[in-house]
Structures are given as structure tokens and as C-alpha cells.
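First comes the structure, then the notes that go with it.
For this view, one protein chain was removed and the others were kept in their places.
Showing chain A:
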């Protein structure tokens, strides 16, 4: 896809940005949740919450950055 305007987030690069965001969300908030579990002594409660919160946030972020055009 030609992108002469040089604006990122279009064409091929769009796909990579979206994938990165979708992976980063659950990974980051899952990791934070895992840390909270360790500190609080809970068993994978906050890990689960973190992954879900991260995933939902990622979807929202993708919508805001790329979906509203």
C-alpha cells in the first residue's frame, strides 16, 4: 500500500501497531497483576484481572488510535 503522506499507522504499519498494542495490554497488566498476587499472597486472582483489564484497555486503545479515523 502506498503511503506517500508518510503518516504512520496506515497500511502495512497499521497491522503491526495493532498487534503490538493487543499483545502489550494483557502482558503489561498481567505482569502487574502477577506482582500484586505475589505481594498480597493471592493465587492468580490479580493476574487474571490484570490480563482482562489489559486486554479490554488494548481494544479500547486500538479503537481510539485507529478506529475513529
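The rule is simple: a contact is a pair of C-beta atoms (placed from the backbone, for glycine too) under 8 Å apart; a residue touches a chain by one contact, two chains touch by 3 or more; residues count from 1.
The definition used in the following text is that contacts and distances are computed from a predicted model.
K.L.:
Choose one: "TctA family transporter", "ATP synthase subunit a", "Sn-glycerol-3-phosphate transport system permease protein UgpE" or "Hydrogenase small subunit". The correct choice is the protein name in UniProt for the chain not shown.
P.N.:
Not shown, but named in UniProt as "ATP synthase subunit a".
K.L.:
Going by the touch rule given at the top, which residues of chain A touch the chain that is not shown?
P.N.:
Interface with the chain not displayed, on the chain A side: 1-9, 11-13, 16-17, 20-21, 23-25, 27-29, 32, 53-54, 57-58, 60-61, 64-65, 68.
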